[in-house]
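Worksheet: the structure to be examined is printed underneath.
Removed from the display is one protein chain of the complex; every other protein chain stays in position.
Chain IDs A, B and C follow the sequence of writing; residue 1 opens each chain.
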């Protein structure tokens, strides 16, 4: 043993920190159109290369190229762009409303809007998403009424969740959007269970599970992969790799010299690594995975490469741990700008339409916020009743909770 | 959605069940000598092929062939054979002692003796193993006094663990053998922590973690891979794939159409899949992984292919769920017979020496058992005192435990 | 005074089915069989429960009868098992899962406490988790520290969960059916030492089989024992014993052996609780002993003591005593020094009578 030098602990670091720019070469990008598209019934072990390359459709000029370029109508493209814009406008407004203390907390999805939007458009009605707190684009794509969402954010008298949940922890069953948990990753394995249930019942609905790069370290990520593989569950396992988990870089979650997609292959699950800022690539990869799941071919894990452009939440200041202008150097760009460029390029969109749409959406969000404010905000005290606090702990309220409610006098 | 037929749940089955023989082709074996041996500083991603093939050294004639054939002295080979024989004889005797109610429970390692034996011989003094209940061969290879072990099994007055633990849940720090937990898998991540500690202190010791195929489904398997990869911990992650976890086949743990070794590669960990019934392959692969760990090159995951030849424990009857004679058809044979054949083949062993050694070991085990019985057995009531039950819950006994001990009057 | 004198409640005796002698294992299996038959949404899974039928054989034969997609083996991941069950519940199924030993519920603690227990509340009934989590608990089988624990107190601290523990085959079947039908998540603890007979703590005496006990007579078909209802297992006037699971029989033995006319209440539903039955009894007797197998500190006995002194303070003539497992891990060899047997319970009964 003496011939061995002392061991030392390796603690991974990001390539950039406040004061010096990030070297993004660690991302190992492929060129648009470069990566092959296997048949949907490919064996999981035959997707191994796809876990290390990057499925991309839009090139730098905004042209859709290669085998993954999807067949998609201009209407759907415009609908997608609009949903992404709505997500971004909504987020920006809500960040302001939080600063105005109309709600206690907010989490935006800036830079990640393409993923949920295109994925939702590829899913069918009845399919169930098990999201994290950063998939509001799923709700926008499914046109959930904004007033309902804002009432949840404001914890006001019309909050569908009766004031119980932190802002953004929505639950919208009818839009295929599972109740968000504050405990990271728990939904990932639950989605597998939902998909297994669909299979047990001989249904045709599938589940779509969501998780961040950081949260893949939690055990529910592993159990989800295991159970999904063992029972060939009809589920899509989405890993949104936005490079950061609060202040920690994706290498602290295990992204160094490997990919999150590669975890899937190891577990016997078909896996893809996809440009998450490329609306068309997201749509195409989602379609591929959805088709597999719905044809009883089992789960697909998709790592979506993107960048968390904003702070983690309204409680966070990212300039403390990464270059303040990092996003502007991120090589996969802005998903919204890229789709807009594509639509203009193929002649189905214009700067003017864009501006008009932007203004209309902004007006829509403002109007919804106004309406929601009529039902109260956390700070003005028009919140759900204290007696609602005792309800729904059980289906029927047991005696001890009735006594406690009485004790409080509500 | 209508064009899709109903989903159905896939529940994997073994290829054999009581009444029909197992088709072992699912194992995907390589021929002895066939698999390449990369340099110890290979990148984890460059071991991908090795996670799907099988490192083997001994061919059907007992000759050591190919790049993995280790450089190993006849003395060490004989020592290894002897330790394997001792393990098997010890197990057989203890199973009988359990039937005689001298202990409450026992777990044998029949068919898996090569793995712990050869691995222990490749490790250095000071390295720490974090075993499961089926690695008694580690203890035999490190020549732990049999009397101590049997006193633990008998829960008698000389039990080093003071009667607290179920039989086989040994703890032998001085032999580099960590305290066995009844909760599966917990030791896997602890081993990573131990290795990280060694690295933090600039030590040269490494850790070796053990887990069964079934227990890889537990979350501690995943966290161990994640932390080992992130911090490049000096640890060997051993998965003993003996095909069964009590009554469930390894496909219920996720072994269908993939391997357990493949999990490592996905997480960025160098990985090997090795014939666990081939003493020379075990020794060689262990050396490779040990050298990596001790040279700060990080963790290695090794899947050891073997077969649980006996029942899960003395509480189990495997003929209920698998063909009773399954082991005799297992293509990797009996590790002990294979090493014996090799030693005789290279002229350093004989049938006569084998028989003599067998008899001597049997006498040694019987003598140790006799001595241990002098200190009592669970059934004769000479067990550690009830007052020992209150000790070591904390370093110093707090007031409430002193009161409780008084209450019991001991 | 010798024979068990548990009073049947009206709702229980109403059942008209023919009764068959069953062990607790058979009764539990029968409950699952009945529910698999009655409700398409019931599914059963867990480690070794499929082909083999479980290490305690509670699900033996159910896969063969109801098919692999209703009854199946699961990977060894308690967190995964419960997580999957939560998702299935959200879909609309009624999963009944087995944790092989209650000691192995800890890897599932987050999915139980943060998810199953909270889903209805946090989603304002948008989603629910009507699962039943079966787990063998308790000691007395030389299982050592990881096959002997009684973690019920932990679950009772998690609002949104129901925690149930039967003490006999009749209740086991009726409570398990009630648990499966219940829309709340239910932790269903099975005292493994009672699987084969009404063990009263006299470990040196031969095992009495359930066939010799009236509560081993179990209707073959459907019936329920309602949740939140305790049973007066043995009426008495000297003092009240609050117990559940194995300790019901230990308390009965202690009463018999000390000659103290204890009223033994079998909680059956540990939480939410049938407080009325408890309060009525203690107000009548003025004395109370609480008995459980689990370690003492912050065990459910503490909650029982707190409730009794809150509701019966002016009726209490002596301090309430707790007889419990010691605050140590469950030891292997010293099992019977650890287990609160009839001698220790009897001594407490005497102390409380003399206080």
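Heads up, the rule we're going with is that a residue touches a chain if its C-beta (ideal position, glycine included) is under 8 Å from a C-beta of that chain, and two chains touch if they have at least 3 such contacts.
Remember, it's a predicted structure, so these values are computed and weren't measured experimentally.
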In the full complex, displayed partners of the excluded chain: A, B, C
Chain not shown: contacting residue from B:178, B:210, B:304 or B:327: B:178
Contact with the hidden chain (one of A:87, A:165 or A:287): A:165
Those residues of chain C which, in the complete complex, touch the missing chain: 79, 103, 106-107, 109-110, 113-114, 118, 121-122, 145-146, 153-154, 156-157, 159-160, 271, 294-295, 297-303, 305-306, 309-310, 313, 316, 318-322, 327-329
Hidden partner interface residues of chain B, rising order: 128, 130, 160-162, 164-165, 169, 171-173, 178-179, 181-183, 186, 189-201, 207, 219-220, 223-224, 226-227, 230, 392-395, 398-400
Those residues of chain A which, in the complete complex, touch the missing chain: 8-9, 11, 13, 17, 104-105, 155, 159, 163-167, 169, 181-185, 214-215, 217-219, 245-248, 252-254, 315, 320-321, 378, 383-386, 388-390, 393, 400-401, 404, 408, 410
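The rule is short, and it goes like this: only the chains that are shown with their structure count from here on.
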Farthest chain relative to chain C (centres taken as mean CA coordinates): A
Distance between the centres, which are taken as Cα means, of chain C and chain A, whole angstrom: 42
CA centroid of chain B to CA centroid of chain C, Å: 36
Sequence positions of chain C contacting 2 or more other chains: 69, 74-75, 77, 79-80, 107
Contacts with 2+ other chains: residues of chain B: 8-9, 11, 217, 219, 252-254
